[in-house]
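Got a structure for you, questions after.
Only a single protein chain was left out; the remaining protein chains are all shown in position.
Chains: A, B and C, in written order; residue numbering restarts at 1 for each.
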Amino acid sequence: MTAPSQAVLRSWLEQMVLIRLAEDKVMEIYMQGLVPGTVHLCQGQEAASVGAIGALSVDDWLLCTYRGHHHALARGMDLEAFFAEIMGRDTGACRGMGGSSYVIDASLGMIGSPAIIGAGIPVATGAGMTARLRGEDRIAMCFFGDGACNIGAFHEALNMAQLWRSQVVFLIENNQYGEYTPFRDSTALPPDAPIAHRASAYGMAHTVVDGQDAIAVHEVVAQARAQAVAGDGPTLIEAQTYRYRGHSRTDPGAYRPPGELDAWKERDPIGILAARIGASGEVDEIRERLQRDVDEAADRAAEGPWPTLDQARNYVFAD
Amino acid sequence: MTAPSQAVLRSWLEQMVLIRLAEDKVMEIYMQGLVPGTVHLCQGQEAASVGAIGALSVDDWLLCTYRGHHHALARGMDLEAFFAEIMGRDTGACRGMGGSSYVIDASLGMIGSPAIIGAGIPVATGAGMTARLRGEDRIAMCFFGDGACNIGAFHEALNMAQLWRSQVVFLIENNQYGEYTPFRDSTALPPDAPIAHRASAYGMAHTVVDGQDAIAVHEVVAQARAQAVAGDGPTLIEAQTYRYRGHSRTDPGAYRPPGELDAWKERDPIGILAARIGASGEVDEIRERLQRDVDEAADRAAEGPWPTLDQARNYVFAD
Amino acid sequence: MSSQTESAAPGGAEVVTYREAIRLALDDAMAADETVLLLGEDIAKAGGPFKTTVGLYDKYGADRVFDTPIAENGFCGIALGMALTGLRPVTEIMFSDFLPTAYDAIAMELPRWRFMSGGQTSAPVTVRASGGGGGRFGAQTSSTGESWFLQFYGLKIAVAGSPQGAYGLLRAAIAHNNPVVVFDHKAMHLRKGPLVRGDDRLAEVGKAVVARAGADVTVVASLLMVHRSLEAAEALASEGIDVEVIDISWLRPLDVATVAESAARTGRLVIAEEQYHDGGWGASIISRLATAAAPLATPPVAVSMPEILISHSPPLEDAMIPSAERIAEAVRSVCR
Partner (left out) sequence: MSSQTESAAPGGAEVVTYREAIRLALDDAMAADETVLLLGEDIAKAGGPFKTTVGLYDKYGADRVFDTPIAENGFCGIALGMALTGLRPVTEIMFSDFLPTAYDAIAMELPRWRFMSGGQTSAPVTVRASGGGGGRFGAQTSSTGESWFLQFYGLKIAVAGSPQGAYGLLRAAIAHNNPVVVFDHKAMHLRKGPLVRGDDRLAEVGKAVVARAGADVTVVASLLMVHRSLEAAEALASEGIDVEVIDISWLRPLDVATVAESAARTGRLVIAEEQYHDGGWGASIISRLATAAAPLATPPVAVSMPEILISHSPPLEDAMIPSAERIAEAVRSVCR
């Protein structure tokens, strides 16, 4: 594994700023009534997605969740298609069928982002099997939350993934909470053990990483990817992070202890990467430039036509 | 924990012989066409049930599986009710509704034995919660197979059991196979680790025991029971054992490597206990005496009337 | 009659939201019986994602209100174990679409254990689920789920069409000695209506409710469709069509008798259902009337969801979920 070049690191910084701005924009247009339903935002979690996706090849598959905006944007989804999807327009990435919780672009290898907790974990394992059975230099990258580690699908999938050496990498974005419940209140673990420790039940490799540090995340994912492709089995990675916003649009986050949010904001992933690559002075400029892109994309998206029922009917079944 | 008295040990030996004879009898009457459906026999696994149930109090609850004849008999189920149930008669323990796979006596604390793999594990956890919430000196004892450790219900239940300190003891009867597949082919574990190791994912106590040695099983279960009642959480126990027969009636067990069965038979649980308590010379006499009980009970059971559809209708809903 | 569900309450009643009626039912049931306890995600300290348990953790404590992990099958199985040993657990499934993760516990275990034991045990578990569309939540969080358990005999199934229904059905379910799944509808949570509480206000198991009496056409509906049918009835009244609206309330036992009696009187039957027709309770009612040779003046009509999945896109969701206007049109069609 070669370390990412300065140009690459710089592009990550831009991506992270873009994600942050896009999420703020989603909130803004939500307030304007342009976003149907609810949204699950990811401000604060940018490094985990950008670092992880930075370690992937273009052929790799991605399995995300309803909290998947950052994955989509880190993978390079077109901004207008992104906003249009969230607004439910025919010009959206999923023709307006998926919405905020299912915003994927299959041409970028994104194969799903279910609303059902844990449901993607077996699916990613299956995609990783396809890669293994075909002998391809390719993996499935599977994102999920801390809360997903308690549902049966997690257990069933991890067991089979390890048993069959599926070419998959599992990444827990541990943002400390399920909806409103701290993960230690729902997750039995040995004292002080991280969630990633659960991989040891299957003899699976595992590691914990600072989820606010994109470079650190990149490193462990690149390593896990290489191991998976070599036929040495999956890795369960826990990226420790935090969501600045509440769980979904209606959640003010009242369950958080005072000061917690502020403490995490001191370790903001954008600030950390900027500092690490000596670009702290440029963040404002980047933000300004990208803000224009974001605003324009959202504006164009808002012009998009609604899909029709006849179109929708055609999306149910393949020919 | 006081060690079991000689009289108690002697009663265990009798129970184990009884179970063995009853299972052989089930096979015999099956061949005579008296047993509808199929049966899952447990010859070879007697020590795990007798040792474990020997450690329970009369108030404890038991959660068994479709392979549950030994649990029922070790808990003291009436022999005629046992056979009548397996024959589908109104005089059966479950009025002929359950059959071989669901032969329980609720008055003995047996609350279920589902055919669905893993389904009993959460249920036992719930019963253990009742004990905890009421502050009772009581546990739920949960039996299941090696194959059940890969299904989601296992994971979900163990997590909650540990989280909430349910008064439950989990006992895996690892008889080496699911239906026809050796457990290591379906169960990812660290090299050479036992299945019980999986408890460590939840920070749960766990232990492995020689499942052919009733006294050893008793010891670990008694210890686990005390821990559970003290509020110190559940234990996952793995009793290593073997089923002499195939998975179910139609299985000749062709998937077993040559010699394996014979090797296990050398560690027959009845022989081991008899030797440990210096009663090897008495086994034949016990067998002869109990054979009469078994034969008579089966004969009486075969006289039992069939249930009617109107009776069955009444068992669906409680008033 | 839509006034009934919206405005001032009759004597003795308070006016509350549908979700508050759910909360009050839980509160009153817990007060009435100390074996009642609650299990669900984020329902204890945080008061529930739909605020249906606000205050109950503080009032009844950590031994009666449990924040569970995300493990629906597991905690419904735990509820079964609690019920077999003397407690009366209520589990909350946040959205109906999450019910499939818990199908083994709900459809295969809860309703069958008592039977297999030959009546030795019983399983008084209530499973609550909030479902239904209109929130623009998309394909995996908008199903009502109401008919998903119809083929799993052994479960009782209730559907709440009003605050009073939500209260009475839930209290009846909790007091019932068998497993019951109680559905409510997310889009009704903030809708207000009169509520009379009390230990004597339990709904009768298996009894449909006539939400509006009428002489010309029988409309049978569940959940949000009850409200939309009442709206349609108001509109049709001005056209001289007098609609009887039945809030079916229970899908098992399914009160075919009440429907048959009404349809025999009106001679006309319309089903309003926020679900696909095939495999649903609406088809079951029509089939039972057909096999019973129930006399109708005109063939029955079902207003159901078109066979498409639900998109979060507003125009599509609106086009799929039967509107008061579509229901009214169906009523007109059987009157022609």
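Note that a contact is a pair of C-beta atoms (placed from the backbone, for glycine too) under 8 Å apart; a residue touches a chain by one contact, two chains touch by 3 or more.
Every value quoted in this text rests on a predicted model; they were computed, and no experiment measured them.
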Legend entry - Touched by the hidden chain, restricted to displayed chains: A, B, C
Legend entry - Chain not shown: contacting residue from C:51, C:201, C:277 or C:332: C:277
Legend entry - Contact with the hidden chain (one of B:64, B:79, B:97 or B:201): B:97
Inset, instruction - With the full complex in mind, choose from A:4, A:37, A:51 or A:122 the residue touching the hidden chain. - result: A:122
Legend entry - Contacting the left-out chain in the complete assembly, out of C:101, C:164, C:218 or C:249: C:101
Legend entry - Given A:29, A:53 or A:163, the one touching the chain that is not displayed: A:163
Inset, instruction - Just the residue numbers, please: which parts of chain A touch the chain that's not shown? - result: 61, 63, 92-98, 102, 104-107, 111-112, 114, 116, 119, 121-131, 133, 140, 152-153, 155-157, 159-160, 163-164, 312, 314-319
Legend entry - Touch residues of chain C, complete complex, unshown partner: 73, 97, 100-101, 103-104, 107-108, 111-112, 115-116, 138-140, 147-148, 150-154, 252, 254, 275-284, 286-293, 299-302, 307-309, 311
Inset, instruction - By the contact definition given up top, give the residues of chain B that touch the hidden chain. - result: 36-38, 88-89, 96-102, 114-118, 147-148, 150-153, 178-181, 185-187, 254-255, 306-309, 312-313, 315-316
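Here is the rule we go by: only the chains that are shown with their structure count from here on.
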Inset, instruction - Calculate how many whole Å lie between the centre of chain A and the centre of chain C, each centre taken as the average of the chain's C-alpha atoms. - result: 36
Inset, instruction - Let me have the rounded angstrom distance from the C-alpha centre of chain B over to the C-alpha centre of chain C, please. - result: 40
Inset, instruction - Using mean C-alpha positions as chain centres, tell me how far chain A is from chain B in Å, no decimals. - result: 45
Legend entry - In chain A, residues with contacts to at least two other chains: 150-153, 185-187
Legend entry - Residues within chain C bordering two or more other chains: 68-69, 71, 73-74
